[in-house]
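Of the protein chains in this complex, all but one are displayed in their positions.
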Amino acid sequence: MSETVTTTPEVKKPELKLTSSPHLHSTWSTQKAMWIVVISILPALISGVLFFGLYQLIVVFVSIAGAVLTEYAIKYFRNQRITITDGSAVITGLLLGLIVPPNFSLVLVFLGSVVSIAIGKEVFGGLGYNIFNPALVGRAFLQAAFPVAMTTWSKPEFAPDAITSATPLSAWKFVDGGEPFFTATENLFYGNIGGSIGETSALAILLGGALLFVLKIANWRVPAAMVVGMLVFGGIFHLLNPENYPTPVDQIFMGGFLFGAIFMATDWVSSPVTNKGMYIYGLGIALIIVMIRLFGGLPEGVMYAILLMNGFVPLINRYTRPVIFGEEK
Amino acid sequence: MNNVTKMLVVLLVIGVVSGGLLAYISDWATPIIKENARLETERAVLEVHPGSTKQIKIDNAGFELYQVMNEKGDITGYAMPNEGTGFQGKVKIMMGMTPNLDEITGLKVLDQVETPGLGAEIVKDYFTGRFKAISTQPEIKSVKGKKPENPNEIEAITGATISSVAVVKIMNDGIKKVKDYLSTQEKKEGAK
Amino acid sequence: MMSKQVSYWTEFYKGLYDQNPIFRQVLGMCPTLAVTVSGPNGLAMGLATSFVLLFSGIVISSLKNLIPKQVRIAAYIVVIATFVTIVDIVMKAKFPEMSKDLGPFIPLIVVNCLILGRAEGFSSKNNITRSVLDGLGMGVGFTIGLTILGGIREILGSRTIFGLQVLPDAFEPWVIMILPAGAFLTLGLLFGLLNFVELKKKTKKIKEDQQRALAEIKKLTESSEEDLAVKEG
Amino acid sequence: MFQKLLTFVGGIHPGENKNFTENLEIEEMPLPKSVYIPLSQHIGKPATALVKKGSIVKEGEVIATAEGFISSPIHSPVAGTVLKITTGANLSGVPKEYIEIQVNPEGEKVFMEPVDWQNNDKKTIINRIKEAGIVGQGGAAFPTFVKLSPPPGKTIDYLVINGAECEPYLTRDYRLMLERTSDLIEGIRILMKAAGVPKAIIGIENNKPLAIQKVTEAAKAYPEIQVATLKTKYPQGAEKMLIFAGTGRKVPPGKLPLDVGVIVQNIGTSLSVYDAVVKGIPSITSVMTVTGKGITTPKNLLVRVGTQLAEVINYCGGLKPEAVKVISGGPMMGIAQYDFNAPVMKASSGLLVLASSEINEAVETPCLRCGKCVEVCPLNLLPTRLAKLTQMGKFEDAEEYGVTVCMECGSCAYECPANIPLVQWIKLGKKEVSKIQRARKSS
Partner (left out) sequence: MELVLVFLSAAIVNNFVLAYFLGICPFIGVSGKLSSAFSMGLASTFVMVIAATVTWLIYHMILVPFNLEFLQYVSFILVIASLVQFVEMFIKKVSQPLYRALGIFLPLITTNCAILGLALFSVLREYGFLESIFFGLGAGAGFILALVLIAGIREELDLAEVPAQFKGVPITLIAAGILAMAFMGFSGLISN
């Protein structure tokens, strides 16, 4: 080989990379996507602070701290690379902080975020391996462990007198005798109502959602299927009995529907990977929400619906495997 | 052939021994179990009628109903067990009423499968205590998130409205049953 | 007869840890999860199961030569069910409160795979003494497991141990611990913890073995060097 | 003139980056001192050398003959003396056998007699294409004559000419379409005759309006040749995608275009056919785009087969200091090079030198199941699953999930936010699965 080299002109060779094709790569990375999600959630956080007071900022901070510290501790303990900077634990903590009632106990929210990361994420292997949405695992734990604290709602700070501390859903569902009480739709839109810290303002949520969908971080199929599902299933019952059941459009703006649809059902890890699967997943969530809200013992079912469908995701992925190009169905 | 007979014989012997043993034990235990149940009911009946000491089961009511008396033999009211559906399943209660059924003398929850910490709070004294001396006119009502204003109102448990309301409903149903029974009884007596 | 007989002590002891029914054999999971909302419930269930385990073991091992093979399962089942019924009736009569708490899980001892498993796998092949020891060991192991699980759930779920309050009022009880979900989670975490210890032991053992082997090799080489030295000398 | 753009479902749209070279005419590179002719420049068995050390060869002379059915003869691209036959660097990264020839610029040429294709039968044309050693220049280097000889009983309805050039950066096919339009059309007509195909479709992506215009113009005289405007999207040029866009037919997994009545040929291949038939020139040159931010002067070059990469790089002014990757082929499917002694081959289409600013490198994280790879895979595979199953050694499952169907286009890996080298895993999976399949067959 040395002879061939002499016949060839020398080329100045810099350090060359020899990785396999493709040699181009989109500009996305896990880290970048996660931090943009964090940004997209900020409007909801701001609305929560506006409506319920500065204390909510502390709640959210404690929640994030719980999540991040837990992840750090577990990674440290397992001698793995510390992955805090990828932002996923921050999202989990942030989201959990926003789906607890306003003025929630700091100790409990910390416990919830520890559970989110430890039991919701790390026992399954950490980022990318969890079956269930970690933030919702934390919330479900809190709901089951401290049901009273989790259903004690504070009024928004400058609520008109007509609005009681009860959330629109329970105001409608658990009436003291009289007529079902429906909240005005524009209150639902701006968020001047009772509810979890970050879920009340549809405006703020949609603002953040717009960023996620424009940048194609969140897949539009899941929320779209959820909305369609709600319009269909919720619509059927509303038409059957408009006196008792709210319109599906109001239902979309009530409770955690929008927040769940945009920030939580879209979680990459715990939602299906196939397009068809995403439609099934979204429709399933909507159906379960309608069942629980209209017929169940609980006022709200977004969390349960998403968690249940998370459980179905492996099966959905399996049975919605796309037909390979050119293969006969 | 031989084998089959052996199989049958062995099984038969085991079965007979087992059956005999169980019959024996069951004979011994059945009265005790019955007595336990009776004692429990009795205790519950007296518990919802503080101060009373005696009770008589009314046999012709078509449902379980007890008449309760004090030391001196004065009738202090009635007690009845009743059941209905709560949040998760059956709720069974014992309630005591004044002789004219206007007021509740006491309440005890005998059986329930509600959520611990939430619905299951209905067994706690702080909740059952709320029913003491509550008026049944026109019927008991539960209110939520505020202090009761009228004599027939009790406050529901926060976060367990469904269970609270269920208890109230079971009571109202029961009172109605007793009322009907007593009025037909009066009519009969009047007829006599 | 079994080819290798272990000591009587081991016959008893194995049920406590090495072959613990819950943590090692993963048998009898239903009562394990269902009734362990508190320490006393776990203990009672454990004792009831142990009773059935012990007596059905005795009966089965003494009848083992009389029962034809074809009907042995049926015979075992009847024996077991008889003892279970006895426990059930006695509890109803003498401990009505506990009987209410454990609910239908007493009759379900009949199908607890632990009991039939022991009957079929052990008592039918061993003599009475061994059956008794085995039954006792398994029973105690099972009871300990249930009591621990019940204890943990009771502390966190009700702040008490065997009814005695041990955590301050400021501690908000975790209702989830007395719900089904709490049972699964607690047992899962407990299992994981146990495996953690086991894995540590295993890696430690491997390390020790390696070191021993190394030392041995060193010794060997040294001695052979000595040999050589001797020879050369 | 508004027609729906033809395309397929899935795919990606990376920055095109064709502006480096799209307006540069193809320029012929001067002869190097020596050439290094690999004996394996095509899919199939390597050719057998006919010359020995010291042999004097003429330009165009056959120096190695085809071995077996799917193989191709090799002609000397220069006149000169054989220095040695040995093994050494190759573009695939694996050392291969080659013939080293010292160039004699004054040496003789021996081209073949032109064939009057209008008045000759299929057999003669196909034979000429075979003799000329033409292999597909779309990347796979599949001997072209094999494609043109369908097994009896199969009728071919379409000849699809691949002018998509969907790989970013590359402009070779584009320049050829502009500079040799009428030759191209004649080449296509020759191919049609050779394969007995009634209809030809030239698929061109709509980011090359000039080419579309010129080719359409030139094809006007021949109604049997049509130009299809394709949506600009990677991998539009992949055989299955192109056939689907152009004809609506789907090639099933494990089948050939032939099975759905289609033959696909690249622009460069069609021109080689023209050269061989009309001019008698065998396959001894390659047109390639030398481009990227890491090369001093990007060019479209006509290069003798066997020219070392180092020569090409030097002719283009050498590497810039910021160069981090040298790739034979396009950025999506090309092979990273590190030994610049490797020679240019018949199917070489590009030499891409990427600077660090062109590569988006990020840390690899576990798969986030975001589904983006699934969304873009043109063949509807589940790349994440295939990679994972391979990683875990579950090759049977990977086979079940269709790992062997993957065409390694790289769309999935391009899109993956977790930066997982999906294609690398899938390639490994394919290898293991084919091992298993072979074992199964033999047992």
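As written, the chain order gives the labels A, B, C and D, with residue 1 at the start of each chain.
Simple rule for what comes next: a residue touches a chain if its C-beta (ideal position, glycine included) is under 8 Å from a C-beta of that chain, and two chains touch if they have at least 3 such contacts.
Computed from a predicted model, the values in this text were never measured in an experiment.
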TODO: Kindly name the visible chains that come into contact with the excluded chain.
DONE: A, B, C, D
Task: Option touching the unshown chain, where C:Ile58, C:Leu102 or C:Leu187 are the choices - done: C:Leu187
Task: Residue, one of C:Ile89, C:Leu102 or C:Leu133, that touches the chain absent here - done: C:Ile89
Open item on the list: Can you say which of B:Ile93, B:Ile162 or B:Val178 touches the chain missing from this structure?
Closed with: B:Ile162
Task: chain A, residues in touch with the chain not shown (by the definition above) - done: 78, 119-120, 122-126, 129, 131-132, 137, 140-141, 144, 288, 291-292, 295-298, 301, 303-305, 307-308, 310-315, 317-318
Open item on the list: Touching residues of chain D against the unshown chain: what are they?
Closed with: 366, 388-389, 392
- [ ] With the missing chain put back, which residues of chain C would touch it? List them for me.
- [x] 26-34, 73-74, 77-78, 81-82, 84-85, 88-89, 104, 107-108, 110-113, 116, 176, 179-185, 187-189, 191-193, 195-196, 199
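Everything that follows uses one rule, which is that only the chains that are shown with their structure count from here on.
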- [ ] Name whichever of B-C and A-D has more C-beta pairs touching across its two chains.
- [x] A-D
Task: For chain A paired with chain B, centre-to-centre distance based on mean C-alpha positions, whole Å - done: 46
Task: Geometric centre distance via CA averages, chain C-chain B, whole Å - done: 40
Open item on the list: Give the residues of chain A touching no fewer than two other chains, as numbers and ranges.
Closed with: 147
Task: chain C contact footprint on chain A (complex, rising order) - done: 105, 108, 119, 123, 141, 144-147, 149
Task: Touching residues (chain side chain A, partner chain B) in the complex - done: 147-148, 151-152, 164-166, 174, 176-177, 297
Open item on the list: Help me check something: in the complex, which residues belonging to chain C touch chain A?
Closed with: 172, 174-177, 179, 181-182, 185, 189, 192
